[in-house]
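For this view, one protein chain was removed and the others were kept in their places.
Chain nomenclature is as follows: A, B, C, D and E, assigned in order of appearance, with residue numbering initiated at 1 for each chain independently.
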Amino acid sequence: MVIYPVVSDELNKSQLLGKKFVRTDTKVDYTFIEYGPASIESVYDAEMAAPFIVRKVEEAEKNGYDAVVISCMMDPGVKASKEAVNIPVVGAREASYAIASVLGDKVSTVYPEGIPVLNLEDDPEKTFRVLRENAQKVLEEGAQVLILGCTGLTGMASRLQKEIGVPVLEPEGCALKIAETLVDLGVAQSKVAYPKPAKKKRVLPDF
Amino acid sequence: MVIYPVVSDELNKSQLLGKKFVRTDTKVDYTFIEYGPASIESVYDAEMAAPFIVRKVEEAEKNGYDAVVISCMMDPGVKASKEAVNIPVVGAREASYAIASVLGDKVSTVYPEGIPVLNLEDDPEKTFRVLRENAQKVLEEGAQVLILGCTGLTGMASRLQKEIGVPVLEPEGCALKIAETLVDLGVAQSKVAYPKPAKKKRVLPDF
Amino acid sequence: MVIYPVVSDELNKSQLLGKKFVRTDTKVDYTFIEYGPASIESVYDAEMAAPFIVRKVEEAEKNGYDAVVISCMMDPGVKASKEAVNIPVVGAREASYAIASVLGDKVSTVYPEGIPVLNLEDDPEKTFRVLRENAQKVLEEGAQVLILGCTGLTGMASRLQKEIGVPVLEPEGCALKIAETLVDLGVAQSKVAYPKPAKKKRVLPDF
Amino acid sequence: MVIYPVVSDELNKSQLLGKKFVRTDTKVDYTFIEYGPASIESVYDAEMAAPFIVRKVEEAEKNGYDAVVISCMMDPGVKASKEAVNIPVVGAREASYAIASVLGDKVSTVYPEGIPVLNLEDDPEKTFRVLRENAQKVLEEGAQVLILGCTGLTGMASRLQKEIGVPVLEPEGCALKIAETLVDLGVAQSKVAYPKPAKKKRVLPDF
Amino acid sequence: MVIYPVVSDELNKSQLLGKKFVRTDTKVDYTFIEYGPASIESVYDAEMAAPFIVRKVEEAEKNGYDAVVISCMMDPGVKASKEAVNIPVVGAREASYAIASVLGDKVSTVYPEGIPVLNLEDDPEKTFRVLRENAQKVLEEGAQVLILGCTGLTGMASRLQKEIGVPVLEPEGCALKIAETLVDLGVAQSKVAYPKPAKKKRVLPDF
Partner (left out) sequence: MVIYPVVSDELNKSQLLGKKFVRTDTKVDYTFIEYGPASIESVYDAEMAAPFIVRKVEEAEKNGYDAVVISCMMDPGVKASKEAVNIPVVGAREASYAIASVLGDKVSTVYPEGIPVLNLEDDPEKTFRVLRENAQKVLEEGAQVLILGCTGLTGMASRLQKEIGVPVLEPEGCALKIAETLVDLGVAQSKVAYPKPAKKKRVLPDF
């Protein structure tokens, strides 16, 4: 189960592209959260979304999913979710950095500065142009491997990689592959690292 | 404004003691959150409480408070709150470590292992005895300065310090003093470090 | 192509088990090196094996393999091989640590101390017993995630995990899954990080 | 007791300003050292001043002061003084960094490059202009919080903060507030971290 | 014994200069390796040379040398050689950084970018000019101490030091002095850090 940790009505085009990296017999479902921000661009957004993400993760476990991907480069609610359930929970950021670690030592995220997340698809060519300019800049500063700075950029890695000549990672693709890997290896987050929260009174508004 | 980031009906005894460290002309008010867990003992608890803490911080700013203290050693919602408002926001954990840094190099938190937060006041003598045993253990491992591991232990620092011979800090007291200090110095969190979240659609349940 | 960086005549039982983690449409071949040590247990062994490993990696690229796994927890010849070719090269150690990073913060390798690599299969029950004792020890010291310390232990992770209750990773399985992932994502090691060695006179003995 | 670790005849204007941050019922006295350099701008200066600073600190303890501030951004003699006495000793540098830690992650000191300490008050407007230029530079390099680089700049923080938009700390003010805090909390430097020096023959020139 | 870890027919001029730093009663012999690259400019080169370097080190111990220097700034085969023998083995890189540590905190290596190792002596004036330009650049970035980036530059340190005003170290000279020092102090690499490799089957091509 892939959770987009934002409130939204429809998957955008880039989100549909994330799926292409998984193998044919892996079933991928998508869901949004019911409450929270329309995009995540601050700790404020991430913490506003977290309780509603965790709820979706708990539901996914109850519904029998093998693993959960939280598709956002800020990894909102990822630690709390790892505590909450026993199935593997994978954040896009941590997965991208894990894979990048075998490709080179100096890893940077690239984002098209100045374009808010909700406007990334308004003018895809402009988005790509600004993204490439930012990529060029971090390469000059010594980057060896790039990670797209937002799962909303999914689909641009391959073209960017061709034009700039270093590996470029799609965070959602990375998270899906690591989730598959954990399931295949039969492992999930350590319950010593992420212990199950104690039962206690917790009062939450209806949602 | 001191925010206890838990749902509760009444200030317990230790909470009333936190106030003794401030100067006489500093007015301290206390509040709980309406929704969230009854105690914070996991990242899960901290993230469940965060949106409701941030709301209280925003209200405090609107109501003219000079500074806000979030009284919990896990600093729940502290970063998001620093983004949300312009008045100083101080977490008990960060304040305690800031003050400890001038007292010694090796700083440890001490908690009476095995006693849940909600039971700390059931048998105060037992709580203190277990706390002292844990303190002794971290001292043998090299600690030079101790911080009480929970703001629910407020009131025990002075006695513990006398018995074990190294400085022991009360986290809520530290946070109150650092809040006073920031107000006196005329500074608050850097808005370059904690930028104001952009305005956007954010859907939250009624609370 | 999986390269066992040792001289040997036959795949042992544990080596055949590594394959079970890959998906059904991934073809895995195995090879040994012609020259080098019979096992790798020191930097000396690793550096003696390296030129012969790199040669095998170069051959694999020429023969059209999509990726190479070097199956040893000391990652011998991995950096040189990444420079030498354009297809992904993955070491068992780096792959295991990459995957472990999403499972917990404190990661340890476990090896059955006192049993040389070449004797690991002499008495599998004894090997497992000693392995579990060492695992217990590192858990008491704070480990949250374990990695088997040698690809010669492949097949023991699942049982160890059941008995000690934290995730245990098989290094060769991790390397195979990361290799699959890199191929699926269309990325390989950064040529800025691992530039192609310049052409120059290199005199090597016949091999 | 505030110790200016330099030989001088009179408090300059900026020094009188440091006092404004303390509360009304805190009594602050000032003293210089009898021997040492006229300003502290090198390790050489700091080590030349140290024995004479420590002597002043020992006197302050004997005279019943509650705490001592050593007012210099190089923290000369601070560690030795913490060993020598039981009352809290606070250096301006350590106090500034402690407070800065709750305001942002990237903290820089700013000094008006090219103007020696003894000339800071020759042309205050020029001093401020050069200070602001240097502040602008470190902001462009990523600083989020600034600390004035010398206690001789006291009085300029508030204006600089207004003009550049990030918090600016006065080191002497920070040290005074941390000293007040330690007294209010009833703690002083850990004697495990700063043990009392053993009694032994120490031959010093008359001073 | 100084080992140049490259295949070559003759010592070049700069290599003869390394000797000038040792005292008159220290006897220095030189040798090349029989197999390996003509120069070392990549991990690939270093790992191709390593087995043949280690062999030379083992021979030197058998022939009664007191210590071995491996004269290359990539320290190829240094760790394996330290395991292999009991006499001190010193790499040029580690020795240079050891000595640099007492001269300043910010240490950089300088190499005349764009000139391959095998062409360093084609036009010594050009080599020096490019070296100085690179030195100037790293000084502007904050370097306080420089190390020549290749033992093939031996002889240029003194002139460069005079022209740029910070200490410049010759790596081969540093390695020779550290080797002398270890012999004089009666110490060699720790066998706990670099244990003797276990005896086992090791199949190597004839060389």
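Simple rule for what comes next: a residue touches a chain if its C-beta (ideal position, glycine included) is under 8 Å from a C-beta of that chain, and two chains touch if they have at least 3 such contacts.
Note that the structure is predicted; figures quoted are calculated from it, not measured.
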List the shown chains that the missing chain touches in the full complex. D, E
Hidden partner chain, residues of subunit D it touches: 7, 34-39, 41-48, 50-51, 54, 77, 79-80, 83-84, 116, 118, 194-195, 197-198, 200-207
Quickly run down the residues of subunit E that touch the omitted chain. 21-23, 25, 90-91, 94-95, 97-99, 101-106, 139, 143-145, 158, 161, 165-170, 173-174, 177-178, 180-182, 184-194
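Keep in mind that, in the parts below, only the chains that are shown with their structure count from here on.
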Touching both subunit B and subunit E we find none
Answer with same or different: of all residue numbers used at the interface between subunit A and subunit B, are over half used by both copies? same
Between subunit C and subunit D, how many degrees of rotation does a Cα superposition need? Round to steps of 5. 180
Rounded Å distance between subunit A and subunit D, as computed from the means of their C-alpha atoms: 46
Return the residues of subunit E touching two or more other chains; collapse runs of consecutive numbers into ranges. none
Line, ring, star, complete or other: which one describes how these chains touch? line
